[in-house]
Structure formats: C-alpha cells, structure tokens
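A selection of the complex's chains, in situ.
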Amino acid sequence: MEFTSGQIALLLNGQLEGDSSVSIKMVGKIETASSNQLAFLSNPVYEKHLYTTQAGAVLVKKGFVPKEKVNSTLIFVDDPYASLTFLLKEYDKLSRYSKKGIEQPSQIDDSAIIGSDLYLGAFSYVGKGVNIGNNVKIHPQCYIGERVSIGNNTLIYPGVKIYDGTVIGNDCIIHSGAVLGSDGFGFAPLADGSYDTIPQLGTVTIEDQVSIGANTVIDRATLPGEITLIKKGAKLDNLIQIAHNVVVGNHTVIAAQTGISGSTKIGNRCMFGGQVGIAGHLEIANGTQIAAQAGISKSIKEEKQRVIGYPAFGFTDYFKSYSVFKTLPELSKRITKLELDIHNKNGNK
Amino acid sequence: MEFTSGQIALLLNGQLEGDSSVSIKMVGKIETASSNQLAFLSNPVYEKHLYTTQAGAVLVKKGFVPKEKVNSTLIFVDDPYASLTFLLKEYDKLSRYSKKGIEQPSQIDDSAIIGSDLYLGAFSYVGKGVNIGNNVKIHPQCYIGERVSIGNNTLIYPGVKIYDGTVIGNDCIIHSGAVLGSDGFGFAPLADGSYDTIPQLGTVTIEDQVSIGANTVIDRATLPGEITLIKKGAKLDNLIQIAHNVVVGNHTVIAAQTGISGSTKIGNRCMFGGQVGIAGHLEIANGTQIAAQAGISKSIKEEKQRVIGYPAFGFTDYFKSYSVFKTLPELSKRITKLELDIHNKNGNK
C-alpha cells in the first residue's frame, strides 16, 4: 500500500484539508498511528486523539469542525468507517491482482490457451490443452493438469495442485496446498480379502466466486462424464475433504476440517461448523445449519434445520438431553434410591 | 481416450457389426451418448434407446438380435457391462502410465539409480542415493529425499513430499500433497516448562499396492532402525494422520481425516470410517470396523468387532444407549414424578 493523501481523497470522493502529498503506507488506530498511516474518526469518544495523533491523514465525517488545531491532513467523507473498509477492499484487490507476466523457469504447454494479464509464478506447470481466462493469477509452484479450464480473475496461490480435466469458474480463490481432482476413494473387495482399485474417471467442477481454503482436497467423480461439483459462491475453509461425486450448493459455507463423503448432495445456503462429518449418499436440504463436530448419518429433508450431535439431531433437543447427560450419575443414584424405597415398602407390607 | 470401434472390438475380443473406423473418445449412457461415445446395453429395459441412440458404438450381448434398424456400430461381447468396466480400467491404466522421460528443469542426483520408463515431471527433485524401479511415474514438483527407494509401477502425483530414507513398494499410488517421513511428534518436558525435541531418526516403509490420499501425512519412526509401516494393500484416503511407529495392517481401509496416534498397531482387513481418532500405544485386532468419528482409547483384542462412540464401544449397544439419550429430558421428568409419587405415599401414610 502506497498512496498519497491526495490519491486517497480522490478515490473516496472526499475533500482534503491540509497536505495532499503525504505518503500513506498503512492504516492505523487514531491513538497510535504514525506519520505514514491513515486513521479514521467515527466515534466522537475518540475525538480527543485527533488533536494529538501522529497519523499522516485522518478520515473524518463531512461537516465535522475540529475544536483545536490538527496536525494531520484531514479527508472529509460521508462515512469514515465505510470509507476505510472500502479503501482496504480496493487496496486488497489492487495488490492481489497487481502481478503480471510469466516468471521463469516455468512450463506452459504450447497447446495451452491463455487470456490477458496472466501472472504465472516460477516453477508452475501448465499442461496440454489448458484454457486460462483473463486476469488470472497463478502463483509459484502450482500444477495445472491437462485440459484444465480456469475462468477470469481467478486467484491461485502457491503450490495448488489441479488434476487433469478440472473446470474452475470466474472470480475463484484457491489457497496454497489445495488439491482438486485427486482420485475418489473407491475400492472393490476381492475374494482374497484384498481390494481392486475402481478407476476414477470423472472430474471436478468449481463454479464462479468459490473460495477454497489451504490444503483442502476435492476428489474427482468416479465415472467418465460425472463431476464433483462446488456451486456458485460456496466458501470452503482449510483442510476440508470433499469426496467423489459430492455436490455443494450455492453460497454454502463450510468451516475447516469438515469431511463430506461420496455422492452426498448439499443444498444451497447451508452453514457447517468445523470438523463436521457427513456420511455418503445423503441429501442435505437448503439452509441446513450443522454445529461443529456433528456427525450426519441420515438425509435432512426439511429446510433450515439446525442439528448437532453424533449422530446429529435437533439443536435444542440435543442440549436438553446433554444437560441431563451431565447429571446421569446423580440420576442413576436417584433410581437406585427409588428402588430401595419401593422394596422397603414392599418388605414393610 | 481415443480408439476406433475396431480397436475396441479387438481389445474386448468382441465381434463388430458396422463401421470399424468410428472414433471413440468417451463412454456415455445409451440414451444421451453422442457420436464419439461408446454406450452399452445390458438391461433390456434400455433396448428402446438402441434404436434412437447417437452413440458411435454400442456394446451388446453376444446373440442379441436387434428388432429395428440400428445406426450405431455394434460390438457383441459376452458381458457388455463387464466389458465396459474392463475397458475403463484398461484405459485408465494406459493413460496413467503413458508418460515417459525426464522433463526439464528437474533435479536428479548423479548417485540415483533409475529403472526403465521413468516419468519425472518438471520441478521434481530426486536426492542422493535414491533407487527408483521400473515404470515409475513421478509427476511435477515432487520431492524424493536422500536414500528413498521406490518400487516398480508406482504412481506419484504432483507435489508429493517424501523425506529421506522412506521405502515405497511396487504398484503404489500416492496423491498430491501427501507427506511421507516428516518428524514424529515427540517432545520431552524440561524443568522450566519448555520442551526438548526428541530426534526422530527412524523411517517410513510403504509396502506394495498401497494407496495414499491427497494431503495425508505419515510420520517417520523415532529411533534409528525403527519404521512406521503401512502394509501391503492398505488404502488410505485423504488428509489422514499416521503418527510415528504406527503399523497399518494388510488391506486395511481408512477413510478421510482419520488420525492414528503414535505406536498403535492396526490389524489386517480393518475398515475405519472418516474422522476416527485412535489413541497411542494400542492394538486393534484384525477385521475391526470403526464407525466414522469414533474415538478409540483402549485396545480392541477380539477380531471383527464393530465399534462406535467416544470413547467407543459396541455398535448395537451404542445405538441403544443413544436412543435413550435422546429421551433423557423425558426420563428425567419420569424419575422426578416417581419421587413425588413415593413421597406422597410416604406422606399419606
């Protein structure tokens, strides 16, 4: 990040008061910011810091009138906090898309088709028949297998491995160490107790605006023509396992270390906590919320349920049962006492 | 995949009726196949599609007599479905072993011994004293540490990291991001509350026909001469943790995200679901089946048990207890009512 205060005012459509050539490299809190940082004043409680801050520039609300002398350059905007957030997003976008060109050594097969503004980091490998859209950024040490297709504006961080035939949409983000298209886990038992490997010939499709976390694995589908499918806008955290032929619905959000077994179909706009496990061949309805560490062994057909436990059931019911679970030793004693009481009565008769 | 219908007939030992020069690139379903796809007709229910299919060729049973005109080339075989499966497996094998030669840049130490038909992808690294068998395929960006030994026909996908001294057998498959031979997790507490790292000087041995999933980690054993051992035919899914000095038995199948702690010995032909956790220094008998997410804190000595829960116990018993667990709030109320009833009686006396 390196802008002048003037450029920032321009970007935010704000009015500048003071020096428009201050170099800004960072954002900071108004009470601790240094001379190359941009701070903001939103909550009046912090106004006192405005008169002592070392910040190079401060975002303040339009119409604000300082009560004392201010040393920092002021930028007047409609909403200082929203402006800061906007600035951070713009800066983030700028820096993520700033790299261009093909670093050497790297390997691109002659048959690959490549859009404009590609960044390909050193030691990356692009196989036969690959098709890469515009403004794609592939960092060092990535592997893009044969016939892989990657849409526009997709970011691929260092060391991602994408097997043959995977299709990736526009505006996706794939983090380091993620593996897309590895073989599904399919083995047929043989008479002698060993296993025969079932060939895995399908592929993986990632739709637009999908995020895939570091070291997450998405296996290819089993049969030719079949796909494992992550739909538009789905967000997958780190270290997740997606087995062969799974479907993850639109805008479904899955936290780290969750595992989804083969052929399970997850609906749209679901939210799963971390370390959730879902058995194979299930259907999970739209809007399902699954608590961290829950184990799902049956399909969930009604939409917008919240479940927890192992095997999982309703959230409220689980916690009611669990609160009794904690008292089980005492409950057990009360039962024994009841039996004695009854027995004594019977004996007393 | 690209064969002529004639080549397919030859490969399947089938009889061709029609055009032997049809180019086949894919398999497809008889109802939706296109002109460069191969379909099959096994279930008579689908026979009607044979007369309208666009498939380039169709596998049918020997002796089958079409009732109407068929546009596709027919290939008569003993068992159309088995033939298709056979074809897929052959095609899969063919394509997985098709690559040969050493891509540049890559690094092979002069002291490495290399068999015939090696494929070494670009940016891969082969260290001192490595010994590689025949027909081994090492994809780009792999690391093969010093003195590693790799048997014949083993497939190593992009980005696998194999530390010094690891021994890998014949016909193994190792998927992207798998790490073999990282340090075991061993630390000795010191008087000041910090930890001393216990040197990890053993190695990892992978026997023949083992599959290792993407991003799975297998740590090296602790002492020199000791090994962490994955026995013949074992199948490990993605994101599994195998700690130092573990033994996994022959033909044991372990689903994704399972973790096995140090020095535990797993028997032969076990089956573990996903996200299972097994404590250290245990012995798990042959044929044990462990349900997904179960936690194993004691050795299992009897063979062929099925366990579940945390800590795990018998499958049927667990579900019986768990069904009562769901009714605990009601059970608790019934106990309170009983106490009141008894109390009232006592009071009534």
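The letters A and B name the chains in turn, as written, and every chain counts its residues from 1.
By our rule, a contact is a pair of C-beta atoms (placed from the backbone, for glycine too) under 8 Å apart; a residue touches a chain by one contact, two chains touch by 3 or more.
No experiment lies behind these values; they were computed from the predicted model shown.
Sequence-identical chains make up the whole complex; the displayed set comprises 2, and the total in this structure is 3 copies.
We take it that only the chains that are shown with their structure count from here on.
Rotation relating chain A to chain B, from a C-alpha superposition: 120°, rounded in steps of 5. Mean C-alpha position of chain A lies 26 Å from that of chain B. Residue ranges of chain A in contact with chain B, taken from their complex: 105, 107, 123, 125, 141, 143, 145, 159, 161, 163, 177, 179, 182-183, 185, 187, 193-195, 197, 199-201, 215, 217, 219, 223-225, 239, 241, 243, 257, 259, 261, 275, 277, 279, 293, 295, 297, 310-311, 313, 317, 320-321, 324-325, 327-328, 331, 334-335, 338, 341-342, 345. Interface residues of chain B facing chain A in the complex, by the touch rule stated above, are 1, 26-28, 88-89, 91-93, 103, 105, 121-123, 139-141, 157-159, 173, 175-177, 209, 211, 213-215, 233, 235, 237-239, 250-251, 253, 255-257, 268-269, 273-275, 292-293, 310, 322, 325-329, 331-332, 335, 338-339, 342, 345-346.
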